[in-house]
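With one protein chain removed, the remaining protein chains of the complex are shown where they sit.
Here is subunit A:
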Amino acid sequence: MRRIASTSRIFEPIVASSSRRIPRVAAALPTFNPVPSAAARRATSYARAYSTHSTAPPADLGPIPSISAENTYDIVIIGGGPAGLALASALVSHKTIRDTTRILLLEGGSLKPVREWDDQGPWSNRVSSLTAENIEWLESIDAWQGIALDRSRAVDDIIVWANPDTNATPMLHFPGSDRPLARMTENINTQRALLRRLERAPEGVVTVREGARVAEMRYGEGNGWVGLRIGDEWVRGSLVIGADGPNSPVRTFAKIDTFGHAYNAHGLVATLEHRPDPVWPNHTAFQRFLPTGPIAFLPLAEDASTMVWSTTPPLAAALKRLEPAALTMAINAGFTLPEQDLAIMQEALLAADLMNAPLSADGLKGILAALPDAQPTDAPLPPVITGVQPSSVASFPLRLTHADAYTAHRVALVGDAAHTTHPLAGQGLNAGLADARVLASTLDKARSVGSDVGGITALAPYPRERYLPNHAMLAAVDKLNTVFGARNPFMNWARGTGLEVINELGPLKAFFMANAGSSASRAPRTGAAREFGRAHASDPLPGVAAGLPAALADAAEAVQVARQVATAAGGVLAEGLRNALRRGADALEKK
């Protein structure tokens, strides 16, 4: 009666978990014995029994040894990626947290490359676009000052197009204002800035442990804490935050399910080299939607950019195996060739790859030369690339995943552990940063009123604020992918018209920009910026339009614009009708 029985669960965080291994054995058995013998059936049932058993606590699971006060933390963050580091930095920027809370950050690998990154050398292929809102937030938590700015490229314009028909290039152009729409920043740059922010925090607030793989996680006595075994040592925390990526072991531990689907696509990334353009500085991001998925050109420097080419897994594999010169050619073709020519090139690539003889540069040149002469397209094209950094070529599968819940008893999820998305809108990390911001302020509020930070009630505002915006973002990106990937006459027409309408209608475009170029929710302005109302004269007036009033004002403006368009269209129609009548009358008169 005095002691509540402890519920315990075990998990293995690394790829080869027992629950995954066992079913594979069971599934493999029938192929060896087409008619399963009794022994095989026994083996199968044994395997099943074992696999179900592995989720229940085995009998030999010993009690958790007593854990010292030094190893007792309030908050344990698992994962030293951008989301985990951002969360830790956000937490230490809150005074109450700084004064009262002990935080442990566990990273399975080493943070040495991050710490010692010298903002020189080749570009990393893990690059994210950071939206203006998130940059403002990073400034407000004193993290942005650690960014190597010459390795973070401002994106002033975004150009998006899809041209199934070479004669028409419906295009969407998001023009820049006085501040960049986003900044292309290497993840390692962001991570280093955040790590430096943590190192500036007062002694003893955040402990960072590297090479600390969590081997086991269990609820402690009375569910009053969560114990984590690192090697032979146990640590515990009132709250465990999973910032541990798409295959989050913390999510598994908390028995939070996910839903979503795999896009039948891989993202191929590479660092591109090109000549600096004397006329157009490299501050424009380009994205072309192909039937197989979007190909994006994202600026890094005057003479370097990065690419994300989302395409079918076989094609991504084939591209990856090309020699650099051939890949350069293929990428240039990906941005410039009409879709039907591109299809011919892709088939040739796939066929050669299937024969295990990837096309050489000369072979590809021959194929491209044999294509019918392409008509000059009116699409705005990115610079012609001259080379690819071979070591930067990599690919990864694309998935839409959303956790059913962001919190459980003593557990919270942020970033990729909670959601993964298609990279076409560059929202993955931005949503993760917004998660970190909201979770940190939720925990700060909980702490200032003495709540148990692991309690469901204390954590409730976090999913309340983040779940729906994230869900809307995931869904919107998913729909965009479908709409832009579809190739049939009706969709082509609808998409083309839609793009042109959006491009012409200012308020509608502003709405899309707010959702495409920026994070789903707005970070609060910093105190410094709020001091005199606005930081810059061109900033929107504070307090004038926000929330519902802003939405209403936008709606009113949209109605006005629509009315103007309708009036103009009506004028044209009326004029046409009048002309037709006059002509008819003339014709009658002539008779």
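Basically, contacts are C-beta pairs under 8 Å (C-beta built on N, C-alpha and C of every residue); 3 or more make two chains touch, one makes a residue touch a chain; residues count from 1.
Just so we're on the same page, contacts and distances are computed from a predicted model.
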UniProt protein name of the chain not shown, from "Ubiquinone biosynthesis O-methyltransferase, mitochondrial", "Nuclear pore complex protein Nup85", "Ribosomal protein" or "Cyclin-Q": "Ubiquinone biosynthesis O-methyltransferase, mitochondrial"
Option from A:A154, A:I456 or A:L505 whose C-beta touches the chain left out: A:I456
Option touching the unshown chain, where A:A201, A:A446, A:M473 or A:L499 are the choices: A:A446
Hidden partner chain, residues of subunit A it touches: 1-4, 67, 69, 72, 74, 95-96, 99-100, 220-225, 236, 238, 445-446, 448-452, 455-458, 460-461, 464
